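Quick one: this structure, given as structure tokens, is what I'll be asking you about.
One chain of protein is taken out of this complex; the other chains stay put.
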Amino acid sequence: MVIIEPQGLSALFDALKQKGYQLIGPRVVDQAIIYDEIGSPEDLPVGWTDEQDAGVYRLRKREDARYFGYVVGPQSWKKFLHLPILKLWEAQRDGPSFEIIPNDEPVPKMAFIGVRSCELQAIAIQDRIFLQGDFVDPHYRSRRENIFIVAVNCTEPGGTCFCASMDTGPRAQSGYDLAITELYDAERHVFLVEAGSPAGETLLEQLPHRPATEADIQQAHQLLEQAGKKMGRQLETEGLKDLLYDNLEHPHWQKIAERCLSCANCTMVCPTCFCTTVEDVTDLTGETAMRIRKWDSCFTSDFSYIHGGSIRASTYSRYRQWMTHKLASWHDQFGTSGCVGCGRCITWCPVGIDITEEARFIRENPVT
Amino acid sequence: MAERKKPKLAVWKFASCDGCQLSLLDCEDELLAISEQVEIAYFLEASRATVKGPYDISLVEGSITTPHDAERIHQVRRASRVLITIGACATAGGIQALRNFQDVREFTSLVYASPQYIETLKKSTPIDEHVYVDFELRGCPINKYQLLEVLNAFLNGRKPNIPNYSVCVECKRRGNVCVMVAHGTPCLGPVTQAGCDALCPSYHRGCFGCYGPKENPNPPALSERFTAMGWSDQEIVRAFRNFNAYAEPFRKESEAHEAKS
Amino acid sequence: MKQNHKSQTIRVDYLARVEGEGALYIRIKDGRINDLKFKIFEPPRFFEAFLRGRHFTEAPDITARICGICPVAYQMSSIHAMEKILGIQIDGPLRELRRLLYCGEWIESHVLHVYMLHAPDFLGYQDSIQMARDYPDVVKTGLRLKKIGNEIVRILGGREIHPINVRVGGFYKIPDRKAFQELLEDLKWARDAAIGMVRFTAGLNFPDFENDYEFVALSHPEEYPFNEGRLVSNKGLDIAVEDYDAHFEEIHVEHSNALHSVLKERGAYFVGPLARFNLNFDHLSPLAQEVAREVGLVPEIRNPFKSIIVRSVETLYAIDEAIRIIESFDMPEQPAVDVTVRAGTGHGCTEAPRGILYHRYTIDEAGIIQTAKIVPPTSQNQKTIEDDLYHYVSRHLDLPKEDLTWQCEQAIRNYDPCISCATHFLKLEIERE
Partner (left out) sequence: MAAVPDPMIPIPYRIQTVQRETDDTFTLTLTAASSEQIAPFQAGQFNMLYIFGVGEVPISISGDPSTPEKLVHTTRAVGTVTQAMQKLKPGNVIGIRGPFGSHWPLEEARGNDVVVIAGGIGLAPLRPVLYTLVKYRERFGKVVLLYGSRTPEDILFRRELEKWRQRFDMEVYITVDRATGNWRGNVGVVTKLIPRAPFDPYSCVAMVCGPEIMMYYSVLSLRDQGVPTESIYISMERNMKCAIGFCGHCQYGPAFICKDGPVFRFDQVEHLFNKREI
């Protein structure tokens, strides 16, 4: 573990650019801290933070000048790995037949700056879906293979965070190339950096740094300890899967349905939600056809449409599908929870429906 | 494949602003290609030449507001194999359906010096209250790419990719920051059908419902949130009383708040 | 001709290639026009009535829906009226951006009219698609020009029809400078294309037809008018927009049941490109002036058929102006200025592509609209159109009916009437002998 100074970040960014990476990191856009293309540390949200609660997000000025003093943005890294809209392939009519032209547009090498621990876990979950099953999604794979991850440990969890409950944070455990803890107090502003891969190791060598002292490591450790205790939300996961399976007809689903807009925001912002639909597109002459894959959501009616009507016509059934998938059936499907406790679905639900609250209610009032 | 026979296209206007049919002329890059694929048989905004029906595809813009139009739409239906309504006027009665909430005689005398000459129905009604409609394309105005998609789908015998989910889905795919959550700006996106690619939120304003209610909408829950954000009942009434005011879920919502205010 | 000795009725039930729907009814008896009506039967849509009770901030979005062809004009007239009430004056970059938006609408609307609606008349085609078979390049140039106009509106307004980005006080969001810069190249192509457009339209054949009109337009001391100025005419009118109601009125004329907007005690007047051109020639860009002169177009033009050339000159001007604005553009600090509500009455008049568009509103202290009045250009030209037809038809009574019909249509299209705009025309009753 080493210490780098804030200027060291510039060196890091330069080194990554040198290696041909496009930098993606946090920046202030439209009154929020989003993940977007960045050029230099000046683009980082220095001195900004976010306040989050159910259905509310506000950008605020910090008292200090931290680089990473915010929590998680409106959308996760999913949008760079599992694209919201992707052309699968194109076909050209050829008499009674047709010829398929695969989409093998080159993918950029991307360096993700500021990935939080919950987000690392979310990426690991999507890896299981797209890379580790019987089939591999080549589009996801080619992007995934070309990223460099600079993680940032969370020292100040947000109002809707509950990674501690999900065992996914606040400290980055694996899946990164470099992990940073921002150490900030009256005396100093430095970064404790740890390499998590040979590539990270090599890069770290090139940066101006000094070895971390035991005190540095202790300070980081303490900050993360405390952070784990300051989570804005909590979710009791013990026996949760069976609890939900046993309560598929709980009257509370109807209560939620009265508030839920079935707008799909929660699924769109969730870093693990992976559902898609495919649209067929043709040109006017009918000579060229394309298949376009787009993020879809279990909250839409077409999602469960089969000839004759939608299986899940009511909001009741759609919310139930979503939540039981996240917290119960995901375990059966992928051997892990589908929720990493990032809190996005709580913050970005326009009416502030809170997955932890709804789970708690069912736990406290089971029908079985 | 056998050479496809050129289908005949007709464009009809009822009470409207012409914006939706103008979308067709706004397809600058595609217009000549369209005219190669279909015979533009009746489209007065663009051509004096008219070809007799029946027509394979009729695009109908506008709502029914006069006794004469209530007759005319039946003729259009009879002459059309496929009838597609375009825009909020045709699919929900349009902005002129605001009269449906008030006494139309009072409206007439407000605007016209000699109200006795004005021949008008009490209500502005959508086309499907009068005749069978094969497909509804929403929007005020419609999105020209969606119009192309619908024409395209009909020409190629497939289902148009016209989703009926919320604006939020497009908003998120587009990577916008939610104006409701992050800025505290009331937004109808969560109850409104997609189609505009989340235009208003992309310009930092709340959606005002051009595309009408999404499938399975929940306006009362959204209104409750608006109230919590500080909106009065009158403001909520006005929010739901725009171009799709007469679409059932929006109508009910505005009436509920009108009763309260 | 034989026909002249008995009575004949010409009815054009649906006027093609105008926006909206109108009809013409002429009754000829013994070689003279017995009756002539230019009829508009757009069903009434009651905008002025249902604006009452709405919040002042909603007027731009609602009034845009009067007309899908020139929504920007509606939005801007209502915004200016509201800003008058609130005592706001928009200057600097925001004002420039508003002009830019206007450029977009003029380009798009004028090009649509010239290439797709009017030129086919002069060349004898039913429509531009037919015309494209013989003049593919002309039509393609037109489409590309139109697209550039639309592109300006789309970037700045969000979409071409019923833009969503304008508000009382400014805009919701200022698009990236990059988006405009990218337009520059297209605009420079467009400038050359518009020069060609002027030359092309100037080369058409024009009927020998002139009238002594009273031209009315906005006039601004420094610029070709879009959004601001005084109302002036070639016959001495020179008033502030606030005084509109004192000088203009809508009257019931004998041979028609339509409400015609007229100048009090003076009668019919003429608004639109020809009026603007005649009254503001000096404020056209040097290039637009030069090209106009080159084709022999200098004030005062009194042949309404030549409006097609004037529209081309104005298109060239709008492109020139758009280039100027983009090249000298500074990002405004805020997308809009703050507004505080206060009660009052305000007037707004802007130059829609078809001519002056007048709005008047009264709002209360909560910002709720109490009364609204809207006078669109088409209703201001209505009487002039009818007068033109009367004179024009009288001279061509010997033409076969089919040709005469077409000629009349062409004469109406000189005004590019936008009938959806006709917010308050009466439905005509047809008199029968």
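Note that the chains are named A, B and C in the order they appear, and that numbering of residues resets to 1 at the start of each chain.
As a working rule, contacts are C-beta pairs under 8 Å (C-beta built on N, C-alpha and C of every residue); 3 or more make two chains touch, one makes a residue touch a chain.
It should be emphasised that the depicted structure is a prediction, and the values quoted were computed from it without experimental measurement.
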item	value
Displayed partners of the chain not shown (whole complex)	A, B
Selected from A:64, A:145 or A:236 as touching the chain missing from the view	A:145
Which of A:22, A:237 or A:304 contacts the chain that the document leaves out	A:304
From A:3, A:16, A:54 or A:129, residue that would touch the chain that is not displayed	A:129
Residue numbers in chain B that touch the chain omitted from display	156-159
Footprint left on chain A by the chain that the document does not show	88-89, 91, 93, 96-98, 100, 102, 129-130, 133-138, 141-142, 145, 245, 248-249, 274-278, 280, 282, 286, 289, 291, 293, 296, 298, 302-307, 311-314, 316-317, 321, 325, 328-329, 332-333
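Methods note: only the chains that are shown with their structure count from here on.
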item	value
Pairwise touch network: line, ring, star, complete, or other	line
Centre-most chain [mean C-alpha coordinates]	B
Chain B-chain C separation of Cα centroids, rounded to whole Å	25
Chain A-chain B separation of Cα centroids, rounded to whole Å	36
Contacts with two or more other chains, residues of chain B listed in rising order	204
Junction residues of chain C, two or more chains touched	none
Sites on chain C touched by chain B in the complex	14-21, 42-50, 52, 54-55, 58, 61-62, 65-69, 71, 112, 116-117, 126-130, 132, 139-140, 143-144, 146-147, 150, 158-162, 164-165, 167, 172-173, 250, 252, 257, 259, 335, 406, 409, 418, 420, 423-424, 426-427, 429
Chain B residues within the chain C interface of the complex	13-23, 25-26, 28-29, 31-32, 35, 40, 44-50, 65-66, 69, 94-96, 98-99, 102, 104, 106-108, 110-114, 117-120, 140-141, 143-144, 196, 199-200, 202-205, 208, 210, 235, 238, 242-243
For the chain A and chain B complex, residues of the former touching the latter	29-32, 34, 55-59, 74-75, 79, 84-85, 93, 95-96, 258-265, 268-269, 279-286, 294-295, 297, 299-302, 313-315, 347-352
